[in-house]
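Of the protein chains in this complex, one is absent; all others appear in place.
Then we have chain A:
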Amino acid sequence: MNFWRSTIGKKTVMAVTGLLMLLFLIVHMLGNLKIFFGRTDFDHYAHWLRTIGNPVLHESWYLWIQRFVLVVAVVLHAVSAYQLSRRDLKARPTKYSHHQRAKAGYATHIMRYGGITLALFIVYHILDFTTLTLNRHGVDGAAYDNVVSSFSVWWVTAIYIAAMICLGLHIQHGFWSAAQTLGYNRPSRDRAFKGVATGLAVLLTVGFLIVPVSVLAGLVD
């Protein structure tokens, strides 16, 4: 409990949950690319996701376990972010009359707004493709057509582009920051962690955006 109450404890929770979400996102991004193998393959993949763990686990159980873990991760991450940010803002209420020497880059600067954007995006994304509430096609099991119906609309694709740029920036600072928070960083590893962070950020942003952009461009229909 002392651990959770401390600033370093909360930050550690953010780092661990952040890395967990990052791991999920890498797998999620690679899975999405299956759309380029066509409707049958993609729908089959979407259906297979519900059968992971069979026959030990019942239909969709694995998916629900994963959803539960992810929701816990998102909530812990967001609650820590909120509590720490409130504390941080309270600790330095007075600004100086000049801007400070900007050591931190844009990705670092934008973490809080980017995080809020991601939280809103996660809700939108779930309503779009999981519950299908906002999906134009919205047929359960027809993953391919659901995806195509959403991304054929230019402003839906625009939302995804904006969100994935936020995600990339979040990861560019976040991955290195987590290495620092968890005490893995060393002067000898600093460049490597920064490099991998940028690599992951580009990989995920580009990897996720290929699908909506291809749909909008008519390459997938």
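Operating definition for what follows: contacts are C-beta pairs under 8 Å (C-beta built on N, C-alpha and C of every residue); 3 or more make two chains touch, one makes a residue touch a chain; residues count from 1.
FYI, contacts and distances are computed from a predicted model.
Think of the chain that is not pictured: of "Fe-S cluster assembly ATPase SufC", "Class I SAM-dependent methyltransferase", "ABC-2 type transport system ATP-binding protein" or "Succinate dehydrogenase/fumarate reductase iron-sulfur subunit", UniProt labels it "Succinate dehydrogenase/fumarate reductase iron-sulfur subunit". From the options A:F3, A:F36 or A:F68, the residue with contact to the chain not on display is A:F3. When the missing chain is restored to the complex, the residue among A:M21, A:A46, A:A73 or A:M111 that touches it is A:M111.
Considering the whole complex, the residue from A:K11, A:H77 or A:H170 that touches the absent chain is A:K11. Although one chain is not displayed, its contacts with chain A can still be listed: residues 2-3, 5-12, 84, 87-101, 103-104, 108, 111, 173, 176-177, 179-187, 190.
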